[in-house]
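All protein chains but one are shown at their positions in the complex.
Note that the chains are named A, B and C in the order they appear, and that numbering of residues resets to 1 at the start of each chain.
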Amino acid sequence: MNLHEYQARDILKRHGIPVPDGDVAQTPAEAQTIAQRLGGKVVVKAQVHAGGRGKAGGVKLAAQPDEAAAHASRILGMTIKGLTVQKVLVAPATDIASESYVGIIVDRGSQRPVLMVSDAGGIDIEEVARATPERIYRLAIDPRYGLLPHQGLGLALRLYRDLAQARSAAAIMANLYAAFYAVGASLAEINPLVVTPDGRVLALDAKIVIDDNELGRHPEIAALRDTSAEAPSEVQAREAGLTFVKLDGSVGCCVNGAGLAMATMDLVKYYGGAPANFLDIGGSSNPQKVVDALRIITADPHVKAILFNIFGGITRGDDVANGIVQATRQFPLAVPLVIRLTGTNEAEAVKILTQAGFSALTDMDEAVRQAVARAAT
Amino acid sequence: MNLHEYQARDILKRHGIPVPDGDVAQTPAEAQTIAQRLGGKVVVKAQVHAGGRGKAGGVKLAAQPDEAAAHASRILGMTIKGLTVQKVLVAPATDIASESYVGIIVDRGSQRPVLMVSDAGGIDIEEVARATPERIYRLAIDPRYGLLPHQGLGLALRLYRDLAQARSAAAIMANLYAAFYAVGASLAEINPLVVTPDGRVLALDAKIVIDDNELGRHPEIAALRDTSAEAPSEVQAREAGLTFVKLDGSVGCCVNGAGLAMATMDLVKYYGGAPANFLDIGGSSNPQKVVDALRIITADPHVKAILFNIFGGITRGDDVANGIVQATRQFPLAVPLVIRLTGTNEAEAVKILTQAGFSALTDMDEAVRQAVARAAT
Amino acid sequence: MSVFVDLETRLLVQGITGRDGSFHTRQMIAYGTKVVAGVTPGKGGQPFDGVVPVFDTVADAVRETRANATVIYVPAALAASAMYEAADAGMGLIVCITEGIPVLDMTKVLPYVHERGARLIGPNCPGLISPTQSKVGIIPGNICKPGRVGVVSRSGTLTYEIVHQLSSNGFGQSTCIGIGGDPLIGTNFIHCLSAFQADPATDAVVVIGEIGGTDEQQAAEFVQQGMTKPVIGFIAGQTAPPGRRMGHAGAIISGSAGTAAEKMAAFAQAGISVMKRPADVVPLLRERL
Partner (left out) sequence: MSVFVDLETRLLVQGITGRDGSFHTRQMIAYGTKVVAGVTPGKGGQPFDGVVPVFDTVADAVRETRANATVIYVPAALAASAMYEAADAGMGLIVCITEGIPVLDMTKVLPYVHERGARLIGPNCPGLISPTQSKVGIIPGNICKPGRVGVVSRSGTLTYEIVHQLSSNGFGQSTCIGIGGDPLIGTNFIHCLSAFQADPATDAVVVIGEIGGTDEQQAAEFVQQGMTKPVIGFIAGQTAPPGRRMGHAGAIISGSAGTAAEKMAAFAQAGISVMKRPADVVPLLRERL
């Protein structure tokens, strides 16, 4: 789950990391009030789950509160990378002497959280990694011991020659690491970490992504979810317990298991079609999940045919068959349905489908070929 | 540093361990007020750094607030194992279905904190360890991982057959372990851990000893020190940066290093004398420490001779010599002084002492023999 | 012969009385797996289905039944604790089926298990099966046939698909292993490939990978340097859009390193025969054997 910048800032602040003052606004008037309170120059920043906000015009400086309101009114409602801006952060415009990057992710290779720092902050860190990898310093942290003081200081000394600044940065790294585990993050980054002209080290912008598997034990973090900032179909899918990603093709796919779902999409393409979505109904299916899945798929007007590919393991074929029957009773399908179903309780499933007037295939290639053909007509 | 029961209870409570209500009183009137607030039967408990309070009459049940006041007035000012009671804890008298013991210490052998539990709680656990060692279960905790849930539950299931009670006890163990590290304890124990007739698991009495080396980084814990509950000479010594233990003999000892100090005391006994104290002036000595040491030693009327045994390493002989000279100028010594001094800056030291009219020996046995002889006359 | 599990496997089931645990325990017993014990705290002493003894702790179960492997079906919130407990009790093989375990839990579980010398398979995996010998986990027994092909996969149902293709076409399996799709797992491709290479009952290996991470590239390197047996490979996710998350936390594409195209190229370069679609497994195996 992505957090907004203002939410990530709050988490950093709670973990003792210095961030500039500021607050979030949903209207130009609120933005004006905040700017007034802050005094001086402010920056108005779009809060959306997308990079490149600056280039898109979502970040503006304002000298006066009424200018802040004017910027807010332009930015609120703006669309950046397909997402509508609903909130802006209004914060003091900070003078900057230098910009660095500090981030933590879990690395699959070392199986540890990795702390990455770079003196090339303020810009796209992936671009830095590509163009000048020697400017990124990495440290795999042993979670049995945590980030040790000398490790943080050693990295901080790569960013700052001044010992006091390096110590501040090292403390920020230690707190970021603590926050990373405390909120159950899969990514936590400060970009840029700035030094002000008077020598203070501040986190100017922050990004935190939460591991969805952590949300159950962090209800206060789960409550930060902003569904207004996500695609409605994906919100709907998540609430139904499905994993769904919208794509551009015409073959709607409903599969059990992520690997099989991807292989199914690949096979659709192999036979000349284009998948309309990725959809994994997961392991412990029940009929309702199938109903919800069909509702989401059929909401996409580009879908010309729907392909079920079910290989029953934990997923029981009869559950899926019942779901298909229930769904088609609740809302008639406007597009053809191709069902491939094998594995656990296959016989019961075929019986249920046959009684309801559907036929089921057992061969994956055959099913995909048929679905692609039906979508093309 | 020893904490009082009421201080240890507060720490447990802050770490989520259920303890009965209650408060500390310094006067019978305060005790009465607390008993009134609590309602019902209460227990009035002497707060001293000594075991066996119950046997000494320092723990009393009271049915009414005025009875609580009466008990408090008897207990306050009472002397238990040489320590005067200055405070009492007034807490509700808890009905008890069963009593267990839970404690954590750092074990030298495994070099880990060890969690010990026993279903024989409420009594002297060292006696249990001696008489029925099979009733004590131990677990060395790997501090890289902390106390893992299954480990706590495994031990708790040794205490309680009821799963809900075992889970409560396991949670208490986990919290006790967290508190142990959080406050820098060298011992933390709950004795007894009780189950009430309605099935709740409560910490009825608690003992926490803090590692003195932790006090620097835990000022809030250091502030809990109750010097009124300690021997004045030991308070004075600690404030002067000395390690001092009062003993019963007549030879006052002033030595650098704990090992040499013990060996010096042993040698005093070997030559027929009796040491009046253990006193280690520590490594980085300065003249003031020596002045303070002499002041503390001479305050004991049993001291008939004073023996200095200094083997200079970090300790510089001239510092010690200057301290002796300064002290004898500030307060005249009523008893003879025997000085053995060798090692770092020995020559300067001998010069300083000689000029002030003292002589210095270099042989330890000779010095001890002389001191014992002087004390005997 | 087989890999990791065989007729000597004495299985413990953690979470035996739960919904998934009880269902799959019956399946495993029906398949012939020696399920010797179960663990559910608080239910010790009440035999499962009247036959499998249940204990409060893994330590108790091991002491009483000499179980040497465990399979975990407990809910995600308790799964890390179950793995710690299994490792603590000296289990040699720990198979964790549970999905939805926080990655940060695994950063601590993995070194713990490793220090105690246990092999962890998963989490979020279908387990493994050595046909006719032992089934540990949830791979449907009826799609497998005994034989001489080793299968290792990051996926669940996609594995079934490919195993089904193999069995239907006369290629039985020595062992099929689902290593799980999470970013941090206990047993990776290389561990399995190296076991299959050493197993005299395995003649060829099928590797089923997907987008995300670089495990497949490392597997390719291992195959090139350390394997003499033929390897057939598949990568799911050719049509996955870059940077989108595809259900498995493991399937986040980072840079270009995790794309299907790059992985397929690494496979091909290492001499692994690359399937374009699941059904290719049979002709490619025929070619190489």
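Everything below uses one rule, namely that a contact is a pair of C-beta atoms (placed from the backbone, for glycine too) under 8 Å apart; a residue touches a chain by one contact, two chains touch by 3 or more.
For clarity, every value in this text was computed on a predicted model and none was experimentally measured.
K.L.:
Give the labels of the shown chains that the missing chain contacts, considering the complete complex.
P.N.:
A, B
K.L.:
Among A:56, A:114, A:129 or A:153, single out the residue that touches the unshown chain.
P.N.:
A:153
K.L.:
Touching the hidden chain in the complete assembly: which of B:28, B:184, B:252 or B:323 does that?
P.N.:
In the complete complex, the chain left out is touched by residue B:184.
K.L.:
Just to verify: which one of B:259, B:301 or B:357 makes contact with the chain not shown?
P.N.:
B:259
K.L.:
Among B:70, B:83, B:106 or B:240, single out the residue that touches the unshown chain.
P.N.:
B:106
K.L.:
So which bits of subunit A touch the chain we can't see?
P.N.:
145, 148-151, 153-154, 157, 163, 166
K.L.:
Which parts of subunit B face the unshown chain closely enough to count as touching?
P.N.:
106, 108-109, 111-113, 126, 129-130, 142-144, 180-181, 184-186, 211-214, 216-217, 243, 245, 247, 255-263, 265-270, 275, 278, 280, 283-284, 311-315, 342-344, 364-365
In this text, only the chains that are shown with their structure count from here on.
K.L.:
Can you list every chain in contact with both subunit A and subunit B?
P.N.:
Of all the chains present, those in contact with both subunit A and subunit B are C.
K.L.:
Of the pairs B-C and A-C, which shows more C-beta pairs in contact?
P.N.:
A-C
K.L.:
Provide the C-alpha centroid distance between subunit A and subunit C, rounded to the nearest whole angstrom.
P.N.:
28
K.L.:
Which subunit C residues sit where two or more other chains touch them?
P.N.:
Within subunit C, the residues that touch at least two other chains are 108.
K.L.:
Of all residues in subunit B, which are in touch with two or more distinct other chains?
P.N.:
Correct list: 145.
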